[in-house]
Each structure stands twice: as C-alpha cells, then as structure tokens.
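Just below is one structure, and these are the notes that go with it.
Right after this comes chain A.
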Amino acid sequence: MLERLLILSALLFCIGLYGALTRRHVIGVLIGVELMLNAVNVALVAFSRYVEPAGLALGEADALLEGQAFALFVVVVAAAEVALGLALVLVLVRSRDTVDLTEVSLLRR
Partner candidate 1 sequence: MSARDLYLVSPALSLAILATALVLAGPLLRRSGAVQAVALAGLSVPLALGVSLWAGLDGAEAAFGGALVSDGLSVFLGLLVTCASALVLLASFTHAERYRPYGGEFAGLLLFSAAGLTLLAGAADLLTIYVSLELASLPVAALAAFAKGRAGGVEAGVKYLLLSAVASAVLLYGFAFLYGATGTLRLIAPDGGPTIATAVVAGHGGFAYGGSAVLVGAALAAVGFGFKLSMVPAQMWTPDVYQGAPVPVGAFLAVASKGAAFAVVLRLFTVGLGPVEADWSVLFAVLAAITMTVGNLTALAQSNLKRLLGYSTIAHAGYMLMGVAAVAANSREAGDGSLGPTAVLFYLAGYAAMNLAAFFVALAVTERTGDETIAGLAGLAKRSPVLAAALAVSAIALTGLPPTVGFVGKLFLFNAAVNTGLLWLVVVGALNGVVSAYYYLNLVRVAYLREPVSPERIGVPRTLAVALGVCVCAVLVLGVWPSGLLALARTAAAALVP
Partner candidate 2 sequence: MLTALILIPLVGAIAVVVLGRDARAPRVIATGAAVAELAVAAVVFAGYEGAGGYAVDVSWIGALDIAYLLRVDGLSAPLVLLNGILGLAAVLVSWNVELRAREYFAWLAVLQAAVMGVFVAQDLVLFFVFWELELVPMFLLISRWGTGRREYSAMKFLVYTLAGSAFMLAAILALYFSFPGSERTFDMAALAGRDMGSLLVPGSLVFSGFLVAFAVKLPVFPLHTWLPDAHTDAPTAVSVMLAGVLLKMGGYGLLRINAGLFPDQLRDAAPLLAALAALNVLYGAFIVLRQTDLKRMVAYSSVSHMGFVVLGLASTGAAPAALDGVGLSGAALQLFTHGTITGLLFVMVGLVYERTHTRHIPDMGGLARQVPLLALGFMIAGLASLGLPTTSGFVAELLVFMGTFSVYGLATALCAFGVVLAAGYILWAAQRVLFGPRLERWDHLPDARPVDLAAMAVLIVPIFVVGVYPRLITDAFEAGLAPILRGLGAA
C-alpha cells in the first residue's frame, strides 16, 4: 500500500512539475505547483500512515500524526502562495497586459 501511494505521489509530482514547466499561463504554472504540493501531501500522509514513527517506541502516539500535521501546514502555505501568486498575476496584467509567462522575460542575460 505504501509503495503504491508513493508511486502515485511521484507521478502526481512529476505531472505537476511538467505543468509548471510547460504552462504558458501564469495561473497554469500555479496549478502545476499546487499539484506538486498535493503530491507531497500524498507522500506525507502515506508515510504517516504506514511508516513506524521513530518516537512510537517511546509511546508517543501523536508521532503517528506528524505527517498529517505537516500536510495540513502544506495545504495552508499552498493556499497562501496561490493568494500571493494571484495578486501578482493581477498586477502583471495591469502593468504588462499579459499572463503569458514566456512573454515575461524582460529580465535576461
């Protein structure tokens, strides 16, 4: 079960990465990043559920939830990232009238 979850996670991660690298639309890139973060969460949850926490032997039952807690934080951070990203998209549209990331390349060489 652990392995299939991890492979799923890896697959989602790579799909997300592909999206982040190929989408022209800035929001598309953000979508890709969200998929990557989600993939990480799958891995975190899988580990949390199927791997023995190092502290378990000491009776720290909560240690089983560390992965889930981490995933929770990731979700929130991801949301924050998206929020800031969308703000930037709006400013970008205002200032450059584009959401095409390939056109956002004034800064180079």
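The rule we apply is simple: a residue touches a chain if its C-beta (ideal position, glycine included) is under 8 Å from a C-beta of that chain, and two chains touch if they have at least 3 such contacts; residues count from 1.
On how the list was made: all candidates are chains of the complex that A comes from, given by their letters.
Nothing here was measured: the structure is a model prediction, and the numbers come from that model.
Colleague: What candidate from 1 or 2 touches chain A in the complex under consideration?
Modeller: Candidate 1 is the one in contact with chain A.
Colleague: Show me the residue ranges of chain A that touch candidate 1 in the complex, using the header's touch definition.
Modeller: 6, 9, 13, 16-17, 20, 26, 29-30, 33, 36-37, 39-40, 43-44, 46-47, 51-58, 60, 63, 66-67, 69-70, 73-74, 77, 80-81, 84-85, 87-89, 91-92, 94-96, 101, 104-109
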